[in-house]
Every structure is written in structure tokens, then in C-alpha cells.
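Only one protein chain is missing; all other protein chains are in place.
In this document, chain identifiers A and B correspond to the written order of the chains, with residue numbering beginning at 1 in each.
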Amino acid sequence: MITTKKTLLIAMLAAQFPMSSAWAADTNASTSTSLQSLQEQINELQARLNKTEKTAEQASDKASQAKVAATKASDDASSFEFHAYARAGLLMNNHGYGAATGDGKVIGTGPYMTAAGALGAPVGRLGLEDDNYVETDLIHKSVADNGTKSLYKIMIADGNRSSNDWTSSESQLNVRQVYTELSDISSFTGAFKNAKVWAGKRFDRDNFDIHFFDSDIVFLSGTGAGIYDVQLGNNWKSNFSIYGRDFGTDTSSNNIKNYIATMNNHIGPWQFMVSGMTSPKNDQRASTASSPTTRANSGIHTLFAYHGGSFYGLAKGFSKTGILMGQGLGAELKRIGADGNLNDKAKAVRLFSFGVANLNDTWKVAPAFMAEYSKDRIKTGDEFKWASLNVRLSEAFTDNFEMVYEGSYQYMDLNNGTSSANGNFYKATIAPTLKMSTAGGFFARPELRFAVSYVNWSKELDNYTISLDNTAKPMGSGGRTLFALQMETWF
Amino acid sequence: MITTKKTLLIAMLAAQFPMSSAWAADTNASTSTSLQSLQEQINELQARLNKTEKTAEQASDKASQAKVAATKASDDASSFEFHAYARAGLLMNNHGYGAATGDGKVIGTGPYMTAAGALGAPVGRLGLEDDNYVETDLIHKSVADNGTKSLYKIMIADGNRSSNDWTSSESQLNVRQVYTELSDISSFTGAFKNAKVWAGKRFDRDNFDIHFFDSDIVFLSGTGAGIYDVQLGNNWKSNFSIYGRDFGTDTSSNNIKNYIATMNNHIGPWQFMVSGMTSPKNDQRASTASSPTTRANSGIHTLFAYHGGSFYGLAKGFSKTGILMGQGLGAELKRIGADGNLNDKAKAVRLFSFGVANLNDTWKVAPAFMAEYSKDRIKTGDEFKWASLNVRLSEAFTDNFEMVYEGSYQYMDLNNGTSSANGNFYKATIAPTLKMSTAGGFFARPELRFAVSYVNWSKELDNYTISLDNTAKPMGSGGRTLFALQMETWF
Partner (left out) sequence: MITTKKTLLIAMLAAQFPMSSAWAADTNASTSTSLQSLQEQINELQARLNKTEKTAEQASDKASQAKVAATKASDDASSFEFHAYARAGLLMNNHGYGAATGDGKVIGTGPYMTAAGALGAPVGRLGLEDDNYVETDLIHKSVADNGTKSLYKIMIADGNRSSNDWTSSESQLNVRQVYTELSDISSFTGAFKNAKVWAGKRFDRDNFDIHFFDSDIVFLSGTGAGIYDVQLGNNWKSNFSIYGRDFGTDTSSNNIKNYIATMNNHIGPWQFMVSGMTSPKNDQRASTASSPTTRANSGIHTLFAYHGGSFYGLAKGFSKTGILMGQGLGAELKRIGADGNLNDKAKAVRLFSFGVANLNDTWKVAPAFMAEYSKDRIKTGDEFKWASLNVRLSEAFTDNFEMVYEGSYQYMDLNNGTSSANGNFYKATIAPTLKMSTAGGFFARPELRFAVSYVNWSKELDNYTISLDNTAKPMGSGGRTLFALQMETWF
């Protein structure tokens, strides 16, 4: 009975607790399904992760290789640099001549085409340049393990007025610069920590120019050595350099050297530069009718300038203003120490001021002024005064096209001790110009331009020359219209 | 009792349902094991994934950096291009002289070594070239944000016959090209959408040549400006340009300019080019015995050509055929506007046809033909006829070695108004040649070649010169065997 009862009870229980066993079975089934599903999901995840790990590893390896390759390529690519300045094209005048000069008996056109040009008096260059001038810079950079950097630069330049493609007979190709500069010098400390040292032949790093005149303010160059950026005070950096120059172009007098020692200081926006020079044998060079009364054997040259961060505080842009003074061999105020044909007593003073104002998206304006007074320059008793004023304006029309306008004026009062002349030079130029992007402003290049200029001057200047040489060329007669097709670029 | 019974029952149940608790335990144990295992697997997955996520992130970062670096490097690398054409080597003849010329009293060897060479009549060049000629191109490319592209190119070239390593006294180094070209100009639309604008000094882009003659069909070059690819019709593209040239090599007459205006049209495979030129002062240049009767002050030049996409429809390759006509300054048919020593009445017509056929993997053949008739060219009454035929064949032997054969013939009937001569020139050359890959065809370079040539001509031509100048060099006597070791390359 108990058995019966028991059996019955079990059956009853089984009936009464279906959930228990059903649940047991259910749980069993569902859990095992879930577990199986989870395991499957995990397996799948593992498989995917295996693959992804490999993918990521390989991507990482590939990326590492790519980075190495890219870095090497970048190093390779950046260890070499190619830079250039170039202008080339065609200048025609209303007489059917190529250059404005025609017969080769007058000065060719260009920023130094006036009678005062021989003194370094420039006029606005736009539309006047007839030469094909090119500077090609090849640069090699390297870095030592200790962090010291070196830069090697060679500049090969050429300039001539021929329109022909083969110009071997007119070629002026020459090496204008070749130097090495060391920077980030690992063992330099204190005031010299950020100093750069160079030797070779170079244009001084801190030369600066008024582009519109094609005139440097100072152009110091030659062979020698120097140091830049010696920190003499909180805001005061100085350069020290020794440059050599040669006087005379005939090879026999090549050894008449001029040695120039320069100290160039930047104190905030102020610049003060002083150069002394000596050429002990200069007075022993051969003389002609156009030679100085007494050839100077030494000289001194100073520059005092202010580099403004705005257009005279009036508009966005920049402006620079200053004064240069020199005597003896230092009386050539731009090309420091480069002119050996100066009188012992030569004295010169030059003022300059120029700037660029970005008026708005359409208009930009750049006025420039330069004036010089010099005395006893070549012959004792000579006296030269000139002042140049130039304004260049650009008016953007499209992304690629702008009109460029230039007006230029020069006053000359010249007395070479034997004869004198005074008068004025005028130029007006309009130049439709194609650019990569007119948004780049005045100094964005390349420019492809067509320019029409009208130039005229006082008749009194036509046949006047500062030099007393018979072969010196005068300005010739004015009133010419010039047409130019020109490319100008730098990069 | 119930309690007892109950206890009993429970015990019974417990015995009856062992599976329930056993299962419970079992399930408990196995589920917990599974869960634990799953958790462990998940933990492991998480750990691996953590790592992989980092790996992938880092790989991604690294790849991004590498991409940036690679792009920069690529931009750096591609902003500069170096290209060249060069040939250099050694030419010997069976008389023990260096050049075929020996004593400097006859024309040197080369494609223009015949009496008609002075008229631009070429013969096959292979094995005749004694000069070391090199063109070095440095190119800078940039792209503005607006998409406008610019290309700057300078070509520095040299050519001389010296075998010495230091050739400063024979150096002809000069800047043959320096120009900037703008393309993809963002604000250009319509017919000008794909136009390119250039200014500076250049070889016209669409000049083309017969390589085997070392002769351009047209060689337009100089300083100026122009526009390419103005779309005048569906299939019609036009170029417009103004080029300047200088006449005279002495510096005093450098300013005798010739101005050339050109329109060059491509309509499908047809080309039509017309150039007008004016040199208002050309007749004012100094005269000698060899000067034109009346120096031309203007000229016109036309080219009509067909550029075939196959070898005259007969085989794979290409062929080009055309006619050139000119008068006055336009009578110099190849170097458009480059010859100022042409008679006012000069008239010339030139025919050309050449092609290259890739016969099979082994043989390639390139026939070329050029002929000219000109009259009143320099002196009124002169008359010049010449025709040149050349065939070059190449037979590949291995991946790197081929035999190159060239046969050349020129007919001349020359009358300079004072004296006349007519006759023939023959040349046969065989040149074992080493290449990087002979599969590259005729124009694959570099080629390192040894060449043996036999040249001969009619005795009547030996002392004849077209020029009436006393210093003009004749051909000298023929029947020479020439041995050459030469490299030629371009890239």
C-alpha cells in the first residue's frame, strides 16, 4: 500500500510539480541553449578577434614600415631644397626696338635707367625690366646625432637681355653664393646658445630690400665668416661678420681686396648696424679720367632702422624706415664695401621709408621713398642729390586676375664736378596681371603680366652722365611708351 | 504520525527524486563551470580586445601619421623634378683624329656636316656626333588653394667637343629656358577652361622633331608669352603666342629684335600653324660679303601637318607628314624667326614624313624623309634643293642588347648665286647597343653604344660652301670611317 501510495504520491507529485521537473528540464534546456549560444558567440568573437588581432598587428607593422619609409622619404625630400627667383620676358617700345635703348648707345630700361642710376638711385621697376634674370638655389640640410644642424647653399645666377634660347655668348652664369651655416650647435651655451655660424661666400642673412625699386637697403655680401643671433640682452641680438670683396674686374687687380667688419644689432623693432672697412692697396690701382680724386683706402658705414609691424600704425601691413650714413669706402650706402671707385673724402647720407597696406580684399597699396645726398663722392667738389618716390597699387578682380598700377617719380640734382644737370623722371604703368591667387597679396608670385608704361624726363638729363668716361651711356631722349610681357616668380 | 509520515515521505521523495537534487547539483556545478569558463573566455577576450583596440588605435594613429608624412614627403618630392637630355662620348676616325675634322679647317662631323647643313639639311645622326651636349631641367610645381597650378622650369644647357674634364674655356653653359606656366586656372571658364598661360623664355610646347635627323620640324622659341589649348570647337584647340628673338650675336646689335606672333591649331590629327613676324630695324644691321641682297624686315611662316596614330596605316607605331612654307624672315622653316640673314624675297618650301613601326618583338624600323626647295634665300638669284632620306632599324638580341643599323642619303643641288655644286652624301652605321630594356623600343633611353660608320660623298662637294664668307668651312674630303663610344639619355 505504501508502495502503491508512494507510487501514487510520486505520480501525484510529478503531476503536482510539473514545473519542478519541467523547470528542471526547461532550465536545463534553456541554460544549455544559452550557454551553447554564448559559447558560439564567444567562439565567433574569438575567431573574429584572432583575425582582428592579426589585422591590427599587420596594420601596425605596415604603419610602422610606412612611417619609417615616409620618414626616410621625408628626410630624403627635405634634405634637399630647390628655390629660385626669376624674371623673364619681352620688352618692346614704340620705336620698334627691343629694349627701350635700341641702338646700344643709351642706358637700357630698368629701375636704374636714369642719370642718377649710376649712384644707385632707383625708380619703380614695374614694366621697365628687359632682362632675363634668374637665381637658382640648391640647398642641402643635415642633422648630426648631437642635434647640430647644417645648411649648405649654392646659388647659380644668370642675367642677360637676349631673347634667344641659346645665349652662350651673352651668358653671365656664375656662382653668387656658396656657404655652410651651422645652427643648433650642441656645445654652444649662454649668449651663443641660439647662435648660427657660417663661412664661405654669401649674401648677408639680414639684407633687406624695397622690392618695388629692385633695391636693397643694405646689400652686404662676399667671402668670409660670421656669427648670427648672439644674445647680448633680453631683446638684443647681434651679428658679427667679416666679409672680403675684390676691387677691379681685370684679373691682374683681382687681389686688391677690401675687408669689411660688421656688427649688426636688432633690439626689438630697432636695428643698428655699423661696418668698418679697409683696403690697404686700393690707392695703388690704375687711374683713368673717371677715377676718384684720391682713392679711399678705408671707410665706415652705419644703418639705423625701424621695422614696423603695421603700416605706419594706420593699417594692417608693415613699414620700414631708416637712415644710412657713410664715408670713404663706406659712402656706397647699399652695396657695403663693394665700390672701390670712391674718393677719400666721400660722404653720403640716405633716407628711406616704405610700407605695404592691405586696405581691403580688393585694394592693396605700397608707397616707397628713398633719397640720398652725397658729396666729394668721386671727385673732390662733386655733389649729388636725388629722391625717388614710388607707389604701387593692386586691385583684385577675380581669384586669378588683378590690375596693378605703378606711379614713379625721381628728382635729380647732379654735379660731377665738371658738369651738372637737374630735372625729373616720371613713369606711369598699368599691368593686367595673372596670379595663382590674388588673395596672396603684393608678394604672392608667380605673376604673369602684360604692362604698358609711359616714361618721360626733363630734356636736360638726356645726355648727362655722372661718369667722366667717354663710354658712359646717358639716358637718351624720353617720351617713350613701353610694352612688356613678363613672368616674375620666386619660391 | 503525520510528522512521521511526512518525514518518511520526504525521505522517500528525496530518494525518489534524486535527479532533482542531483540534477540541481549537477546543473549547478556544470552551469557554474560553464559560466565560469565563459566568463573566463570573455575576460580573456576582453583583455585581448583591450590590447587589440589599443593596437588598432595606435596602428590607425601611426598610419595617419605615416600618411601625413608620406603625403608631405610625396608633395615635397613631387614639387621638384629633375629632367635631362644628354649625349657624351668619344668619336675617332681612321686618320687618328678626334673629330672627323682633324685640322679644324672643315666642318666637324654631325647631322649637319654636309654642305647643305648650313640650310638645315640633316643626315642620320647615329655614329656622327662628336659633341658632349647636355640639357638640365629643374622644375618646381605648386598648387594654390583655389586649385590653380603653376609650373616653373629652368633649363641650363651646355655643348662642346672637348674630351677634357675641365672645359671652362670651351664652356657654352647657358640658360635656354626659364618660364612659368599657369594651368587649371580657377577663374577661367568656357573656351578658356582648360587653357594654360605662360610667360618667360621657352621652347614652344608643341615643337616636334625627327629624332634620327636631330632636327625639329618646327622649333619656335624665345622670350614672350602665350596661351595654350583654347577650345575653339569640339575637336579644335588653339595656341596663341608672341615670341621675341634677337638678331646678331655682337652685343651692339643685340637690340635688333624680331617679334613673332603665332596661331597654332590642332583639329583632331590635323595641325595648322601660321606665324607672322616683324623686325623693323633688321635692314639697318651691318653688311658683309655674305649678307643678304636686301635684309628682310618681315616674314610669314606656315605649317600644315598630319599626326598619324599608326605607321601609315600599315603597322603599329606612328607617322607624321606635312609641309612648311615661308617667305622673307619666315623662309627659315625650322627655327621660326631665328635667322636674320634672309633676303627680302626669300621663299622656301619643305616636305617631311617620318614614322616608327614596331614590326615585332625583335625588329623595329623608322624611315624619315625631309626635302626643301628655297630660292632668293640670301642673294637674289640663289637656289637650293636638298632631300634627306634616313632609315634606322633595331634588332633586339637580349633583354639589354640590340644591334642598331642606320642608312642615310642626302641629295644636294646648291647654287648660292656665285657658284654651284651638286652631289650626294651617303652614310652607313652599325651600332651594338646596351639598354636597360630592349623591350622599350626606339625611344627608350639610356643607350650606351659603340658605332662604326662609313661616310662618303661626291667629290664636287668637298670644297663648296653656301656662305660667301672666307671663314666658312667646307665638308672636306669623304671616304672616312668613324668609330664612336657614346652615351645618349633622356628622362
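Convention: a contact is a pair of C-beta atoms (placed from the backbone, for glycine too) under 8 Å apart; a residue touches a chain by one contact, two chains touch by 3 or more.
All figures in this text were calculated on a predicted structure; none of them were measured in a lab.
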Per the touch definition above, residue among B:A88, B:A191, B:A261 or B:M325 touching the missing chain: B:A88
Residue among A:Q58, A:S287 or A:T418 that touches the chain left out of view: A:Q58
Contacts of chain A with the absent chain, listed as residue ranges: 9, 12-13, 16-17, 20, 23-24, 27, 31, 34-35, 38, 41-42, 45, 48-49, 51-52, 55-56, 58-60, 62-63, 65-67, 69-70, 72-74, 76-77, 80, 138, 140, 142, 144-146, 148-150, 152, 154, 156-157, 171-180, 182, 185-188, 197-201, 203, 221-225, 242-246, 249, 251-257, 259, 280-281, 338
Residues from chain B at the interface with the omitted partner, ascending: 6, 9-10, 13, 20-21, 24, 27-28, 31, 35, 38-39, 42, 45-46, 49, 52-53, 55-57, 59-60, 62-64, 66-67, 69-71, 73-74, 76-78, 80, 82, 84, 86, 88-90, 92, 96-99, 101-104, 132, 134, 136, 156, 158, 161-171, 173, 398-401, 434, 436-437, 440, 446, 448-450, 485-487, 489, 491
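One rule holds for everything that comes next: only the chains that are shown with their structure count from here on.
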Between chain B and chain A, distance of the C-alpha-averaged centres to the nearest whole Å: 33
